[in-house]
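Pasting a structure here, questions to come.
Excluded from the complex is one protein chain; the other protein chains are retained at their positions.
== subunit A ==
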């Protein structure tokens, strides 16, 4: 028993609580993909709405999906949902204004 207590490395009194690493000290460790994709999605949505370009609206939908897939769990879901809804509305509005099918760029 004495050997067991000596061998046991666990110490209850040495417990430290987990502290999430702050991003201010190590900004390079953060993945910037979800933020970039969010911004791109918003830009493409606005282009699709203003310029009535269907392909812009579709790319915006893709950007919002990619941003969602790469997002951190701690991120606010409201921003994700808002960019997603904006891209969907861009697609719907561009087809309501012009029901013709999208022509390929080539």
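Definition applied: contacts are C-beta pairs under 8 Å (C-beta built on N, C-alpha and C of every residue); 3 or more make two chains touch, one makes a residue touch a chain; residues count from 1.
The rule is short, and it goes like this: contacts and distances are computed from a predicted model.
Between the listed names "Transcription elongation factor SPT4 homolog", "Chromosome transmission fidelity protein 8", "PAT complex subunit CCDC47" or "Skp1-like protein 4", the UniProt record for the complex's undisplayed chain reads "PAT complex subunit CCDC47".
Listed for subunit A, the residues touching the missing chain in the whole complex are 8-12, 14-20, 25-26, 28-29, 58, 61-62, 65-66, 69-74, 99-104.
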